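Excluded from the complex is one protein chain; the other protein chains are retained at their positions.
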Amino acid sequence: MAVNLQVALGRLRLPNPVMVAAGTFGYGVEYRDLVDLTRLGAIVTKSLTLAPRMGNPPPRVAETPAGMLNTIGLQNDGVDAFLLETLPRLREYGVPIIVSVAGETLEEYVQVAAKVSRAEGVAALELNLSCPNQARGGMEFGVSAELTAQVVAAVRRAADLPLIAKLTPNLGDLTPVAQAAVDAGADALSLINTLLGVAVDAQTRRFRLSSKVGGLSGPAVKPIAQYHFWRVRQALPNTPLIGVGGISTPDDALEYILLGAHAVQIGTANYVQPTTALEILDGIHNYLQQHGFESLDALRGLVG
Amino acid sequence: MAVNLQVALGRLRLPNPVMVAAGTFGYGVEYRDLVDLTRLGAIVTKSLTLAPRMGNPPPRVAETPAGMLNTIGLQNDGVDAFLLETLPRLREYGVPIIVSVAGETLEEYVQVAAKVSRAEGVAALELNLSCPNQARGGMEFGVSAELTAQVVAAVRRAADLPLIAKLTPNLGDLTPVAQAAVDAGADALSLINTLLGVAVDAQTRRFRLSSKVGGLSGPAVKPIAQYHFWRVRQALPNTPLIGVGGISTPDDALEYILLGAHAVQIGTANYVQPTTALEILDGIHNYLQQHGFESLDALRGLVG
Amino acid sequence: MSRYELPAVVVEHQRRGANLYELILHAPPIAERATPGQFVMVRAVRTHAPLWRRPYSILRANPDKGVFSILYSVQSAFTELLAMKRIGSTVQILGPLGSYFQPVRAARRHILVAGGVGAPPLCFFAARLAPTLTPDEHLLILAGARSSEMLVGLDEFRALGAQVRIATDDGSQGYQGYVTDLLAQALDDPLETAVYACGPNRMLRTAADICLARGVPCQISLDAPMPCGVGVCLGCAIPVRTPDGGVWYKRACAEGPVFWAEEVVWQ
Partner (left out) sequence: MSRYELPAVVVEHQRRGANLYELILHAPPIAERATPGQFVMVRAVRTHAPLWRRPYSILRANPDKGVFSILYSVQSAFTELLAMKRIGSTVQILGPLGSYFQPVRAARRHILVAGGVGAPPLCFFAARLAPTLTPDEHLLILAGARSSEMLVGLDEFRALGAQVRIATDDGSQGYQGYVTDLLAQALDDPLETAVYACGPNRMLRTAADICLARGVPCQISLDAPMPCGVGVCLGCAIPVRTPDGGVWYKRACAEGPVFWAEEVVWQ
C-alpha cells in the first residue's frame, strides 16, 4: 500500500512530519555527511539573535536520568552571518528550512524575523518563546499570554512567512498562552521547549551548570510534554500542533501523532543517534503500511 | 569521627533525615521482613481518606524513561481501619510515623487529621495537597495558594501535631503556595509530589493509564524537583524543607541536603530496591565521615 | 510468607528456543521456598531505564543445589540487558512472591493450559504435581504459541509422562488456532477436571469463560504491570468480585498472580 506522509500546517507544507528541533541540529549543515538532509521533513535552525552571542560559560550541560540539562545561553552567529553564509549552503539540500527566532526584547524578535523574511528559501519562522525577557528580569516571554501575544502579533506584521510559536512548559497551564499565540496570528504551535531544572554535584558541592538553572530535555520529559500537548490539543482542536519532547523512537513520534500532532520535532535524540529522524520517518512509514493507514490524517488524533 | 544524623523540623525531631515517601511504602508494615524499619528516619504512610477508597481501574501504572506514571486514585483502607488495625502494629517498631492526610474537600482533610491527632504514637501529619478538589472540578488543592492556606489553617486548628504541607509541582512557581502554607501554620514543607503526565501506547492506540493523566515520579523528575526545591529554599530560607523526587542514591539525597533540605523522602526507588532508604542513610553517614562534617547542619545549604 | 532480597549468581545462561533463554541462579533460600506459580522480581543491572524490576515466574527449583531458574524471551530494553548477563555475574532477586497453583485434590484430570511465555510456572507446577498423582489421575498439557519455535517446555512436560497437545497460530506445529479451542474440546467431558492456566490475559479470559460455563474449577495466573511486586504500590490492581456482589481490587503481586477464575472481573 502506498502511504502519503505529506503534511500541511496551515500554509506550511512539508514532505513529511519529521523535523529536527531548534538547537539540536546546529544550522543543519553540520550533519550533512552523516544524515541525508534531503529526507527530513524540515530543519529547524538553532535560534538566531540579532547580534552574534557568545553564550554562557561552561559547564553548559549535565546528563540527568534519561535526560539532560543545558544552558547554552543562545550562543549563535547572529542572523546576518546565518543569512549570508549558512542559509545559501543549506538551501542546496532542498529541505524545508524553518528559522528559529530568538530575542531578549520584542524589538529583537521583530528585527530578526524581518531580516529572515526578506531572505530566499525559508519555509517558516519558529518563535522561541523560552527566551529570557530583559524587561522582566529574565522571565521567559512564553510564560505570559500577554507577552506571547505581543511578540507573535509584532512578528506577524513584520514577516510574511508561516509562523510557528514554540511554547514553554514552565507554567501550570499552557492553554491560555497557546490560545493567545493563535489569536495573535500563529499558524501553528510547537510544544514543548525545555523544562526548568537544576542539578547538583554532591562530590564537588556545586551546581552542575554555570547558571545553576538549565533546560531539561530528552526521554525523561516525554510524559510531561505529552500531557501539555494533550491539554492544548483539547483546547485548540483546529490548530496544527507540532509535538516536541523526548522523541527518540518511531513509537514516540506516533504517540504524538495519535494525540493529534501534525508533525514532530526530534531534539536531544539527535545527539545520541544522528540518524534518529530518518529512522523515525521509516518507522512511521512502516507503521502506516502495516496497520493499513493511507495517510497521517487517518491516524491523527485517534487517542484523545 | 562520630557524626550526628539527628534532625529537627520545627517541633518534629527525627533520628535521621531519611524517610520513605507517602504511597510508596504501603502503611510501613508491608516491608517489615525486608527492611529494618527501626532504622528509618520516619515512615510516611500512604495517604488516608475518611472512608475506604477503591481507587482507579487498571491500568494504574506505566513505566516511562527513568520514571513512572501512576493513577492509583488514593486507594486506601480509610483512616479508621488504619488507626485500629495498622497503627498499633507499626508503633511497635518505634520508628517515627508520619500520617499522610488526603481529602477531596476541606472537611475531609480536617476530619481525617482530627481522628489521627487523637491517636497515640503519630509523630506528625503530612498534608497531601495533590488531591483533586471536588468543588473545583478536580483541580489539585495545592495549585492554589488560597486553597492551600485554607486546608493548612483548618487542619492546624483541628490537630495538635507537627504539620507538613506537601506541595504539588503542577504550577509554574511554587513559592506563593509555599509561603501561604507556612503563613497558615505549616511547620515544614515536603516538595514535590508527582508531576502530571500522559503516556500513550502506539501499538494499541490507547492511553497507558485508565485515567489518561497520571502522576510522574522517579529519577526522571529529579532535576525538576530540585529546581522547585531551590526556588522555595530561596523564598523561605527559614522553613524546614523535605526534598522529595527522584532520589535513589546517597548522592541524590545529599544534593537536596546541600540545597538546604532538612530531610528527604524516598519514593519510587523503594519499588526498585526496597532497602534504598537504608543504603542512603549509610551513604550519608559515610559521606559526612569522609568529608569531615560532624552533622547535617554543616552541610545543609552549602549549594545555594 | 518468607521473602528474600538478595544477589543471586548466574550459574548458567542457556538458549532454549528461537528467542528464549533460561537463566539459572544460585539462591538457596528462594530455591527452597519457591512454590509453582510464584515469581521473583529481577533487577539485572544498575540503570534507571528500564526503571522497574521485572517479574518472572519460577520455571524450576532445585533446593538441594540451591538453584532455581527463570525463562524469558528478549522483547525490549529490560530483557536485552538481561540477555547480556554472564555466568558468574549477579542479578538482584526479590522473592519468592505471590500466590501459587493449588492442586485440586478432587480432580482426576489436571489440564495445564500454557500460552507462550506463560508456560514456565506450569512447567514447575507439572514437575511438582506429577509425582503426587495416583495411577488414575491424568496430566494433560495444552500448549499454545504463535509459532512452533515459541513453544516452551514440551520436553519437560513429556518427560513427566504428561500428554501434550499443541496449538500454534501459524499452524507450524499441532492444531492451527488458539490453544483455548483445544481446551473447549478437552472439556467436552468436564467431569472431575481441574484447569490451571497461564498466558496472555486474553487467553486466560477465554479459558476462564470456558471453564466457568462447564463448572470446571480453574486457576489462572494473571499478567499485570508490577512496579513493586510486594504489595505496596497498588499498581497491579485486578478487579475481583466481593462476597457482597460488589467489585474491589486485589493485587496481582500479593493476592495473585494466581486467582480462581470465578473471582476475576474482566473489564
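Here the chain labels run A, B and C in written order, and each chain numbers its own residues starting at 1.
In this section, a contact is a pair of C-beta atoms (placed from the backbone, for glycine too) under 8 Å apart; a residue touches a chain by one contact, two chains touch by 3 or more.
Quantities reported herein were computed from a predicted structural model and do not represent experimental measurements.
Asker: Among A:Ala8, A:Leu84 or A:Val272, which one is in touch with the chain left out?
Answerer: A:Val272
Asker: From the listed residues C:Glu12, C:Glu80 or C:Asp170, report the one that touches the chain absent from this view.
Answerer: From the options C:Glu12, C:Glu80 or C:Asp170, the contact with the absent chain belongs to C:Glu80.
Asker: Among A:Pro59, A:Pro132 or A:Gly185, which one is in touch with the chain left out?
Answerer: Checking the options A:Pro59, A:Pro132 or A:Gly185, the one contacting the hidden chain is A:Pro59.
Asker: To test your reading of the contact rule: which positions on chain B touch the chain that is missing from view?
Answerer: 65-66, 219
Asker: Suppose we count only contacts with the excluded chain; which residues of chain C make the list?
Answerer: 45-50, 77, 80-81, 84-86
Asker: In the complete complex, the non-displayed chain touches which residues of chain A?
Answerer: Output for chain A: 23-26, 30-31, 33-34, 54-55, 57-68, 70, 72, 75, 218-220, 248, 268, 270-275.
What we mean here is this: only the chains that are shown with their structure count from here on.
Asker: Work out per-chain C-alpha centres and flag the one nearest the whole-protein C-alpha centre.
Answerer: B
Asker: Rounded to the nearest whole Å, what is the centre-to-centre distance of chain A and chain B, using the mean of the C-alpha atoms as each centre?
Answerer: Computed value for the inter-centroid distance: 35 Å.
Asker: How many angstrom between the C-alpha centroids of chain C and chain A?
Answerer: It comes to 46 Å between the two C-alpha centres.
Asker: Where does chain B touch two or more other chains at once, residue-wise?
Answerer: 64-67, 218-220
Asker: Quick check: what residues of chain C touch more than one other chain, meaning two or more?
Answerer: In chain C, 48-49 touch at least two other chains.
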